[in-house]
Every structure is written in C-alpha cells, then in structure tokens.
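All remarks here apply to the structure that follows.
Apart from one protein chain that is not included, each protein chain of the complex appears where it belongs.
And now, subunit A:
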C-alpha cells in the first residue's frame, strides 16, 4: 500500500501497523463492513414495506386477510429470535428448490426426501452447480436479506399497527363525514398522521436491527464477525501463519467500538428527526416545542 512497506526490515512499529492493516486480507475485512451497511440499507426499507403490508392487512375489513395479518405478527414475535433465522435460511432454500424442481423436472420419479438427504434434479439446484462464486455469495446474501425482512417486518407491522390505532378516531370520522372513501381516508388521513406515533417504535427497531447484523455470520455470510475471527487467529488453513499471537480479542474490541459508535450516531440522528416530526403536532412534545419557541 505505502512505498515504505517494500522494505520490511526498516519498519518502525507504527509503520508496520500501517502496512499490516492495509494488506489485501484486511481489505476483505473492511469490505465486510460495507456488506453490513448494505444489508441495513436493503433490509430497513424492505421490512418497513413488509410491516406496512402486515399492518394494513391486520386492519383489513375482510376477515381472512385480517387473520393473516394478525397471524403473521404474532407467530414471528412469539418464537425466539435466532431459531427463526437458522430455520428460515434452510426452509427458504429448500422451498425455492422444491418449487423449481416441480416446475423444471416434472418426470422425476424419486422422492425428494430420501432418509437424511434432500435431493432435487440438477437443473433445479439453487444456485446452479456450475455457477460462479459471486452468484453463490449474492444468493446467500439475498436469502439473509429476505430472512431479516420477514422477521423485522413482523416487528415493524406491530409498531405500525399500533401507530395506525393511535391516530385520533375523530380524524377518520371527519374524513368519512366529508365523503371520503375508505381508500382515500387511509392514504390521505391515516398514513400521513401515523408516522409521528410510529417513530419511537421504529427507531427502537432500527437499534435492534443494527444489533442483529452480526447474526449474518450465522447465516453463512462472510461478514465482519467471520473476518475478525479469521484475521485475529494465529493461523488458519486458508492462509499461512500470521505474524502475531491471538489477536481475536482486539479485533472484537474494534467491532464492539464500531457498534457503540454506530448506535450513538443513530441515536443523535433519530432524536433530531423526532424533533422535526413533532414540530407543529397536537401532542405534548409539539406543545412543549411551541412554548419554548
């Protein structure tokens, strides 16, 4: 990376660190942070959308749709966390392969579950056996995003459902009195007003989502936890020996600090956003702002 790195014998300690932390292997580690941020950037809107769908379904006037919405919310929220993550990744993978199998290989006569094996025809494998490495990585990442979205969508649905209920009833009644249809009332009155009620819950959820990202490691993505373990260890089968002892503690300390900083920044930003949204609202917060001004 730096020109002085070419002659290792002359290096002083700090220079050695500068060289060591810019090696190709460490670049992988830094890219993993980008993966985490990318996951957050993709998952947050997806789960918000899932949550919006779930909450609207739970409020629906059609009974089966309502049951579906309530069922989705309560099943996902009732079952312990990581069990869900571990379950969904395999279940989704097998579900997709089974669907492709039924579509692509209709004349396959053997059962799919043979004892302990799950066998589909070659054409139905996901990703295909001859696909390049990046396809495998993207597929794993997409499964992870989808799993996160399902789980966090249920939590977002719960928050948004509560927020929708919190919008004063009189507002909706007024809208109906003006002759608005259900659809119009929903989009023009309910949705714009619910955000201020939803924000405390959603910001809480965002914090939880940040703290859930290390679980990517459990889903088989090569994320920051994976690289911290790899690079901090003394040696491992894929590379030659590292020039240091067991540094995993320091690598994880670095991750700990990263997460703390990330949480702190989010807290500050969300607080500002809340201030903006409360402005001019008929709530205690809005009233306090009006008096202070």
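As a working rule, contacts are C-beta pairs under 8 Å (C-beta built on N, C-alpha and C of every residue); 3 or more make two chains touch, one makes a residue touch a chain; residues count from 1.
The definition used in the following text is that contacts and distances are computed from a predicted model.
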Missing subunit (named according to UniProt) among the choices "Aldehyde dehydrogenase family protein", "ABC transporter ATP-binding protein", "Histidine transport system permease protein HisM" or "Cytochrome c oxidase subunit 3": "Histidine transport system permease protein HisM"
Which residue of A:145, A:163 or A:225 touches the chain not shown here: A:225
Chain not shown: contacting residue from A:32, A:215 or A:231: A:215
Options A:62, A:83, A:170 or A:292, residue touching the unrepresented chain: A:83
From A:27, A:49 or A:260, residue that would touch the chain that is not displayed: A:260
Touching residues on subunit A - with respect to the absent chain: 77-84, 86-87, 90-91, 94, 113, 116-118, 151, 155, 208, 210-215, 217-218, 225, 228-229, 232, 246, 248-249, 252-253, 255-256, 259-260, 263-264
